[in-house]
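Entry: subunit A
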Amino acid sequence: MKTVFKKTPVLTNTVMHYCPGCGHGIVHRLVAEVIEELGIQDRTIGFVPVGCAVFGYKYFDIDCVEAAHGRAPAAATGCKRVNPNNVVFTYQGDGDLASIGAAEIVHAAHRGEKITTIFINNAIYGMTGGQMAPTTLVGQKTTTSPYGRDPEHCGKPLRIAEMIATIEGAAYVERVSVDSTPNIRKAKAAIKKAFQCQLDGKGFSLVEVLSSCPTNWGKSPSEAMDWVKSDMIPYYPLGVKKDITNE
Partner candidate 1 sequence: MLWTNIFAGFGGQGVLLIGQLLAYAGMYEGKNVSWLPSYGPEMRGGTANCSVVVSDEPVASPCINMANCVIAMNRPSLDKFEANVLPGGKLFINSSIIDKKATRTDIDVYYVPCNEIADSLNNPKVGNMAMLGAYLEATKAVDSKSVIDALLYKLGEKKAHLIPLNEQAIELGKQSVRDQIK
Partner candidate 2 sequence: MAKKLMKGCEAIAEAAIQAGCRFFFGYPITPQNDIPEYMSARMPKVGGCFLQAESEVAAINMVYGAAAAGARVMTSSSSPGVSLKQEGISYIAGAELPCVVCNMMRGGPGLGSIQPSQGDYFQATKGGGHGDYHLIVLAPSSVQEAVDLMHNAFDLADIYRTPVMLLADGIIGQMMEPVEFHEHAQRELPAKPWAVTGYDPKSGRQRSIVNSLYIEVDELQEMNDRLQARYAEIREKEVMVEKYKTEGAEVIVCAYGTVARIVKSAIALCEEKGVKVGLVRPITIWPFPEKELKEVMAQDSVKRELTVEISAGQMHEDVRLAINGTKPVDFYGKPGSYTPTAEEIAEYILKTREA
């Protein structure tokens, strides 16, 4: 029988713990496929976060480090400085990166640290049970914004990709989404470009991925994908925010 599809060997055979309709599984696969296609499995080090992707080290078939909440960019910095030939990436959610780890991500970009960050924005804290994140949309109900996010009370959602793009040390920043097949293809291209940016020694690269969290949003998987498109993308416009990789 003709093989039409094969799981990338950069993912282990461990069954993922993610909920049905969660975007993490898709993004894991994209990252793993990129590592395979670039032929860098034997020198890539993954720094996984505290958040739903905390078990990322079980799924990526590469050397991995579990970082403290928000600190992955700092820990990845230490590793990259020791072995500059390693390809080092962090995989972080929005609580991890946009809230508690805001300083670490800003300064990794500021130093032009030659690492790559995959940032999953699903507008909520997943692992802890659906609390409000800095990326939670205005009016969105969560367990800590039960009346809907009130911008008078706690501000408006943080646009990380745009913010990081303002930093000199950032070489490549793009926002993508995994809500549809065409967007998933674009997401993979962006992730590949971000890793290539590191391989070329251009500087810091970040891909923000708009992703779904049906469980904590109280939606079905298909409703969740629709909500990414109808509510998230208008506030978080997709596209390249910065690219100096050709300079």
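Note that a residue touches a chain if its C-beta (ideal position, glycine included) is under 8 Å from a C-beta of that chain, and two chains touch if they have at least 3 such contacts; residues count from 1.
Here is how the candidates were picked: all candidates are chains of the complex that A comes from, given by their letters.
Values in this document were obtained by computation on a predicted structure and should not be read as measured data.
By the touch rule above, subunit A in this complex touches candidate 2 out of 1 or 2. Listing the residues of subunit A that touch candidate 2 in their complex gives 9, 41-45, 47, 54, 57, 61-68, 71, 74-83, 86, 103-104, 106-107, 110-111.
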